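Left out: one protein chain. Kept in place: all the others.
Now for chain A:
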Amino acid sequence: MKVDHKHARNVSDLKLGEHAILGALRPDSLYLKLLEMGCLPGTPVCLKLPGDPLCITVGGHDLSLRVEEAQCLALVD
C-alpha cells in the first residue's frame, strides 16, 4: 500500500513558531530514545529553531535533532 505523504506531516514540516500535536512515532532505532526524551504521542510540539539540526520545544524542554530524525515524529492533523 502506498502511503500518501501529502497528508502525513511530520515535525520536519513545521514552520517556525508553529504549534502542533505529536502523532504516532515511526518505529525504528530511534523510537525508544525519542520516547524517553518525552516525544510522546499527543504531546504539543513547537518549532523553536528551523534548519538542520532543528530545535523543537516538546513537553516543556528544548530538544535538538536532525531533519531525518525529526521525520520519525509524525504530526496529528
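In this section, a contact is a pair of C-beta atoms (placed from the backbone, for glycine too) under 8 Å apart; a residue touches a chain by one contact, two chains touch by 3 or more; residues count from 1.
Simple rule for what comes next: contacts and distances are computed from a predicted model.
The listed choices are "Glycolate oxidase", "Ferrous iron transport protein B", "Cyclase" or "Na(+) H(+) antiporter subunit F"; the UniProt protein name belonging to the chain that is not shown reads "Ferrous iron transport protein B".
Within the complete assembly, residues 27, 30-38, 40-41, 48-49, 51-53, 55, 59-66, 69 of chain A touch the chain that is not shown.
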